[in-house]
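A short write-up of the structure that comes next.
For this depiction, one protein chain was excluded, whereas all remaining protein chains were kept in their positions.
Per-chain residue numbering starts at 1, and chain names A, B and C are given in the order in which the chains are listed.
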């Protein structure tokens, strides 16, 4: 019942702080005989890695992942896979002055109130660096999924950054990997860059919406009531730093719809049931329909900004806080590979859970 | 690792189908010596109960809860509490015709695709009747909370029904319990009633947004990373039937804000830290701040409507579906007591978890 | 993380007290489409039932099990199965006088020290009546196993009662079900009966050893380190009331052996590997070998005896305790069906876990 673990059969426990010697993920329950080399995981870490482009923090971490166990001769053995990422560029002097101060909008104060102590170096355990471990674990999940359901594809992208929103009529799946914002519209990239640079100059930050899609998920995975596919996805996304809202399919907008508008009508296609629309986001009653599984979440603007904000010190005295250091003006950008990783972990977990309870057989329509 | 269980130390497992002999909740981990009588739970079930007023389904179930174990001489013993609600008004003939048909927007098809069978009577396990068991369990959680943190208050209310939204400038906490919609504005009730009656006449349904607040939660409960207070709340709410989006504090709107707008500034008050605002919804880094914990979720419009919708039968043949039977035009209304119950379960669970790991001591500011 | 639950994917939570209105088991994770009728469970409850013969307690409970959920049209649906057994013959007046007294060797004192209260009626939650719920759940597991691994057989029997031990040279598998002691030797039954009647006359009780065998378990189920098949079996058996020791295969005697004596040599048989012996009890490194899985445990003599024993009252004052009421002179007899039920639950759970992580494929020798 570890508070730092996620998943049922495919179970990921992350560990480590921003400025400790290392961080990582202990991954248990991976099927055996999945090909696994560090490079397969490294590609996703490189996507998340800070210092990559001018839109993200300039902290320079190679984020090189080492596989310490659970892999032999290039294949998973079925035993726990330990993934370790050593911290190299820690520059903890940047953070020293905040050891007595609570940054507004940060977990500084709540960690202290809970534990009576805190590792103030770079936010310690509450740092977004923890998500590097998720990305590594997600890389394992992706390889395992490949072996189970060839063709299953997972892709994340931004749909909003502050005032800017994508134009869905120009949605281009192939453009996503071609730009630093992971937006599905090559034509909008310049506008997004200009917006972000202006924010940076203002010493401010901004929120974002990230959407992540799993395409090719077979119908029938998930479970009723508390082990719902959407329940686990909501938990997965809400557990990412700075996330304040999670939506499945129509999301919050479902509240505005009528029943006659919202229900996706069903037709019989060549390979099984098909739907006229996907308001449901690929999930009905907690179980996948075979349509795209669509999850969306909002990331709040980081509170690590150079604009001074009122706060207090540990002793209760008033102060003003400016967060120096190297921070992203929009953490939503780097949340994209994290979202993909969480989606991969949840989908794999439910594939295994389904196989465990039910095996290969399931109800066939038509 | 039951897919029908929720919670860590305070653990609720629900069971039962819409038209079986009974349904209920197995509640484990309740502290001992909590006063518990059936009436303490019944009051919340009565709030959720169908057939109460003209705005909800006319199915008439007394929803009388029985305590079968875990209580002796009117006090919890610390052993599992079995809560049973017998089904009486089942009228399963209403549903017979849909045994071969999948209703659009319902879990009929995915349950069949997963399990290769389904209890089609009233939706079986996917029926919203399952939430009666949650409400009963939530009643236990409320009594246990009362013993641990006197004065902690949990209240849910609707903030939107289709096109109607509450006017927050007229927010009246005391009005909530005085109307059938649980809205915090007595002056708006008539408008909401008229809107719902028009929908009913149109044989349609509509979605809703429910907000639930826990007031008086001590600072410091929750945990980092996967056992976050907001992660568990997101899972709790998303697990309720028909929920498609969950928000904490600012929610999806956080994506539009700048860092300078979003961070809640901190001041020292008489009894500890205070905040200039509550964009965070009472949670920072997964841990409570001591402010109101604010959760909001969207419920989709029920797909059980009299308007015909295209679908298929089990054999793949095309059909049109009209759902007769007794259904709520806005299931959001009855989701209010369910949301309160889930909030109570999560808050109690985290109070116990905190005490387990850390005891009574925690970091004191000032 | 319920303290009253057992199992990973096939998860059983029992609830209820000896003299409450009912007790039962909430069974989650059962595969769907398993034929299930109450009679299939009742047969095992009848085997465990008190009042059956002159060797067990005279409390007369029909122990009629009701299936309240999770079964539709005679088949499991894959959703939680609620099994309820109502208490009818409670005669709680027998127990009234012990409400202030702690019986030596009983959980009376520790329950009170833990919870600050206790349901003293018949031992409340600590009563062996709880095992009726396990037997019902084990019946579900047996039916699910039948569908997964036809021919897998589970049988328990006594090997010792006090000074009497079975003669393994006379071991007769078919005799087990033919006598009230479940011993594999028809010729010894009269001696065992005489021994027990003498004990009863002496107002005393005696311990026992029960052995339970699973025959036909496929090689490869189980898991390393903490989810070992033998770890889960040890926990399963130790969790039964009054059990003080658990052995796998050679058990405690392994301490006396040399490596050259203990290792089971391996040969290639027609259908796979075969072994010269089974010191290992069918488990190596936590994983089944395909041989008989052999578990053995000791049950202490019940402390509910008519012989007076020194003790104290709740207020600390000294007293002497005689336990009237209806009690078994050897609770080991009724532990046999309980042991079988626990074996069935563990084996099914590991069959499902194996399928979840690994599917149908596994390493084939030869």
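In this section, a contact is a pair of C-beta atoms (placed from the backbone, for glycine too) under 8 Å apart; a residue touches a chain by one contact, two chains touch by 3 or more.
Not measured: the values here are computed from a predicted model.
Contact with the chain that does not appear here is found for just one residue of C:223, C:293 or C:338, C:223. In the complete complex, the hidden chain is touched by one of C:188, C:206 or C:293, namely C:206.
In the complete complex, the hidden chain is touched by one of C:99, C:197 or C:253, namely C:253. Although one chain is not shown, part of subunit C still touches it, namely residues 1-6, 8, 14, 102, 104-107, 109-117, 125-126, 130, 160-163, 199, 204-209, 219-228, 230-235, 237-239, 241, 244-268, 273, 276, 279-281, 283-290, 298-305, 307, 309-312, 314-318, 332, 353-354, 358, 361-366. Although one chain is not displayed, subunit A still touches it through residues 1-5, 8-9, 11, 13-17, 20-24, 26, 28-29, 32-33, 66, 68-70, 72-73, 75, 77-82, 84, 114-119, 121, 124-125. Touching residues on subunit B toward the chain that is not drawn are 1, 9, 29-32, 78-79, 224, 352-353, 355-360.
Keep in mind that, in the parts below, only the chains that are shown with their structure count from here on.
With centres set at the average Cα position, the gap from subunit A to subunit C is 45 Å.
Averaging Cα coordinates per chain places subunit B and subunit C 38 Å apart. Taking each chain's centre as the mean of its C-alpha atoms, subunit A lies 26 Å from subunit B. The set of subunit A residues touching two or more other chains comprises 1, 224, 353, 358.
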